[in-house]
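Below you'll find the structure, written out as structure tokens, and then a few comments.
Here the complex is missing a single protein chain, while all its other protein chains stay put.
And now, chain A:
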């Protein structure tokens, strides 16, 4: 406790427009410490990382490294000498060798010619110093994820940084890879390197870290030694406690009779590398939630149901009819409406109008003989705008001029345009404001109330709260199933891979 902290951040405030991304948070990482930062999506972890690595300038608050004030914004070299972040996404140049990546843009201070022999030997020394067994002449793209991370860590250390931020480093590693990574990190810790470890997997926090900090909704909630916090408390800190308010939402949906007709059924559906064989059924009037963290396979499952990905095995049926696998047009015809994960990338043709985007799936119904009559398009769009309350200057407005929530309404409108039997929505409220969120979820709920069905694939508790049943996926497997009345803690624990809570609510709620 005597040495100054590797990093100390105090009272950090960061705003993005009207959104408060960080609200006076603090964080202290001591030299040689392994510090976990946990929190749900939107808690402010990424923003804090940006602030700590000098990519964003905080609106208020101070950051110090080893007792010294943080370098000036924009002085990249000075920042690099203090702190480095190993992101999930690779930050190496894939076609250059390991040696070049290590010394990118600092081959040699005083010469313009690259002396390859010297570069390679320096790289070999550097890698040996940190015990990384990688040939410096190999190309970065040929490395395994694990080796690539080691190279990035070595590069960061060679700049003089003694604080490494690891953003979900284990997401793409298998169990033995994780063990090797942790062994290496512990060795470096003994050399005085501090780590800030960001992970969705709480078990790893307990395995590796000594201290944990929890953020929730842009605020600091808790900092404590890991040994003093039980998993249950940690999950509670991440989700917050307001069970009474949460439970009331569930009452909104009417109970689904167990005998209701099955609308969508998947049998032994699997996709190699994404999820193991999964059975699921969605009945009339039901909203099924498929919960799971980033790499759990829940998104892939949703995309497979919609026909965007071709399953390795298994079968999808809609009201008893088998759907041709891996074909969006057939899935549409069978009655599966689809709201894609990322509306900018997969949902909308941004430079085209609201009307065009809303009618993309029903272009065959807007006129005879393959024609699309502008009058009918506009009328259709006008109906949608009115019924979903889309804030736009009119059907002809380009969709990229709309706010996020209204764009998402256009995507949902399009999915509903063909009056699907079952709506499959992936993260339908991502990046929209609270009011739009409620409206959007209300629309999904309404689909079920009309006697159709819906599947919501998401990791947002607010999305899952409107569901009648929730399957929790972890590493491609269904680890828990919840009926209505689940608690946030139980579901989050299941999504984070804390499996002791298995079928928690199902047993409490008395089954189906």
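Points worth noting:
In the analysis below, a contact is a pair of C-beta atoms (placed from the backbone, for glycine too) under 8 Å apart; a residue touches a chain by one contact, two chains touch by 3 or more; residues count from 1.
The criterion applied here is as follows: contacts and distances are computed from a predicted model.
The chain absent from the displayed complex carries the UniProt protein name "ABC transporter permease", chosen from "NADH-quinone oxidoreductase subunit N", "ABC transporter permease", "Phosphoribosylformylglycinamidine synthase subunit PurL" or "Probable glycine dehydrogenase (decarboxylating) subunit 1". Considering A:11, A:240 or A:367, the position touching the chain not shown turns out to be A:367 (whole complex).
Within the whole complex, the absent chain has one touching residue among A:61, A:431 or A:497, and that is A:431.
Which of A:286, A:356 or A:496 touches the hidden chain is settled by the complete complex: it is A:356.
Of the listed residues A:24, A:240, A:404 or A:497, the one in contact with the hidden chain in the full complex is A:404. Remark: the residues of chain A touching the chain excluded from display are 16-19, 21, 41-42, 44-47, 167, 306, 308, 328-329, 331-332, 338, 340, 345-352, 356, 360-361, 363-364, 366-367, 370-374, 391-394, 396-398, 401-406, 414, 430-433.
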